[in-house]
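The complex appears here minus one protein chain, its other protein chains still in place.
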Amino acid sequence: MQVSITVNGEQRTDEVEPRLLLAHYLREVRGLRATNIGCDSTSCGACTVIVDGLSVKSCTVLAAQADGAQVTTLEGLAGADGELHPVQAAFRAEHGLQCGFCTPGMVMAAIGVLADNPDPTDREVREGLEGNLCRCTGYHNIVRAVLTAAQAGPAAGQVPQAQEVQA
Amino acid sequence: MIPTAFDYVKVRSVDEALAALAEHGEDAKLLAGGHSLLPIMKLRLAIPTVLIDIGGIPELSYVRVEGDEVAVGAGTRLFEIERDEVVRAEAPLLSHVAGRVGDPQVRHRATLGGTVAHSDPASDVPTGLLALGGSVVVQGPAGRRSIPVTACWTGFFETDVAEDEMVIEVRVPRTGSSGWGYEKFTRRENDWAIVAAAAVEGRVALANMAGTVVRATATEEALARGASVAEAAALADQGTSPSSDMHADAEYRRHLARLLTRRALETAAAA
Partner (left out) sequence: MSILGTRVVRTEDPLFLTRGAVYTDDLTDERLTGALHATFVRSQVAHGRLLSVDTAAALEAPGVVAVVTAADVTDLVDIPPPFPFINAAMTRPWLASDRVRFVGDPIAVVLTEERYQGEDAAEMVVVDVDPLPAVVGTAAAATDEVLLFPEAGTNLLAAFGEPVPEDFFDGCEVVVTQALVNQRVAPVPLESRAAAAAWDPDGRVTVWCTNQGAQQARGQLGDWLEMDPDLIHLITPDVGGGFGAKIGADPEYAFIAWLARHVGRPVRWAESRSENMIGMLHGRAQDQVVTIGGRRDGTVEAYSLVFDQDCGAYPRIGAVLPTLTMLMAPGVYAFPKVHAQGRALATTTTSIGAYRGAGRPEATAAVERAVDLFAAEIGMDPAEVRRKNLVPAFSAPHTTPMGATYDNGDYTAALDKALEAAGYDELRAEQARRREAGDVRQLGIGLSVYVEITGADNGAGTKEAAELEVHADGTATVLTGTSPHGQGHATAWAMIASDQLGIPMEKITVLHGDTDLVPQGGGTMGSRSLQQGGAAVHQAADELIEEARRRAAERLEVDPTDLVVDLGLAGLAVRGTPGAGVSFAELAAEERLLVNTVFNADAPTFPFGAHVAVVELDVESGKAQVVRVVTVDDAGTVINPLIAEGQRHGGIAQGVAQALLEEVLYDEDGNPTTSTLADYPFVSATELPSFELVEMATPTPMNPLGAKGIGEAGTIGSTPAVQNAVIDAAAHLGVRHVDMPVTPMRVWRAIQQAGSHAQQEGN
């Protein structure tokens, strides 16, 4: 079947198997391999991307279901001049990543958390990230990074592409 | 892990969906949010050959006050129910249980109709609905009918919804002014309930204490007789048949049912 999906602002039409998972579509068809796959049970969140303004686990969405959608992945966050998105910048400043495997999903989920709640508490960040697992950081610096990013204002809860993260 | 191959049909209306269901018969499955169906398909525990995607049917996504009930469309996503001002005001327990499902990403996809139709005995929304009362509206070739929530979940992953029917809407009484309580016991915050108890207006429902979500009838009867919360809650596990698994054995589940019922009732009474 054909799907037409806009990823990081770029629309394309591709022939895919109906069972193709969005995560694999992004990685294999679109060649965007920042999005990782860490589990088979929708548990780890490593595959989190923003679809039509909402954080979702792309391992549990069919590419077919995303037909016509706007998708943002980690690769779509930084400005053309290389300027980091506030959440990316905060992850760096606070050492919110070690091996980096959870990071793309964690960053996208964090944007979702901040879209929902621009000024969260430590506990609210933890609850907002409950669907994202990290083995390296003990979450401590990830939580700090999200709290730091929140100080950047509304931009921290938005993605650059023409889509609003729904609150 | 990936699902086995299937054909995919995207439908835009309830009529199209029902027509597709009729055409493809028992090999077909409705795909709503896909957050119960796709995980089990990836583990190859379900192998439908046709998926009918009802995720994009606009007419199924709404919240409306109708008389003394709140009507919520089956396609409404759980995060929308969690945040909807009308649901929060008129049926706060429903908003709360929707917000207790999984994690934010899951709630962004999962639908009301999907969680009702999936009939997992541990699921939050059916537990809340069972305590709230009300009904599930389904539509099939013969038209619409209404199933009282007490008759909806008939067995482990089984419902009264026929193969050629689909869930259209859920209707719950407006209980906005009544106190309510929901106690979900998990090891990790985002886990499925090991046991959960929902209480509102003297009705109590339990998750994961039997093959379906169940009402704690002995507790409800005791409350109706004027028993104290503690006395009534001590009967919560009567008539249940909890299983033993690696998270909890049956004895502990019974203990939790009594404890959580007491706490849910106390919270409801405190409001």
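Just so it is clear, A and B label the chains in written order, and each chain counts residues from 1 on its own.
Heads up, the rule we're going with is that a contact is a pair of C-beta atoms (placed from the backbone, for glycine too) under 8 Å apart; a residue touches a chain by one contact, two chains touch by 3 or more.
Here the structure is a predicted model, which means the values were calculated and not measured.
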Touching the absent chain when the full complex is considered, from B:H24, B:R88, B:R145 or B:H255: B:H255
Omitted-chain contact residue, chosen from A:G9, A:G38 or A:P160: A:G38
Hidden partner chain, residues of chain B it touches: 1-2, 4-5, 39, 43-44, 185, 187-191, 246-249, 252, 255-256, 259
Touching residues (missing chain, whole complex) on chain A: 17, 19-20, 24, 27-28, 31, 33-36, 38-44, 46, 74-75, 77-78, 82, 84, 88, 91-93, 95, 97-104, 107, 122, 125-127, 129-130, 132-144
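The rule is short, and it goes like this: only the chains that are shown with their structure count from here on.
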Centroid distance [mean C-alpha coordinates] between chain B and chain A, Å: 28
Residues on chain A engaged by chain B in the complex (per definition of touch): 1, 17-19, 21, 24, 40-42, 45, 48, 54-57, 59-62, 64-65, 67, 109, 112-113, 116, 127-128, 130-132
Interface residues, chain B side, partner chain A - complex: 1-8, 10, 31, 34-35, 38-39, 42-43, 51, 53, 55, 79, 102-106, 108-109, 188-190
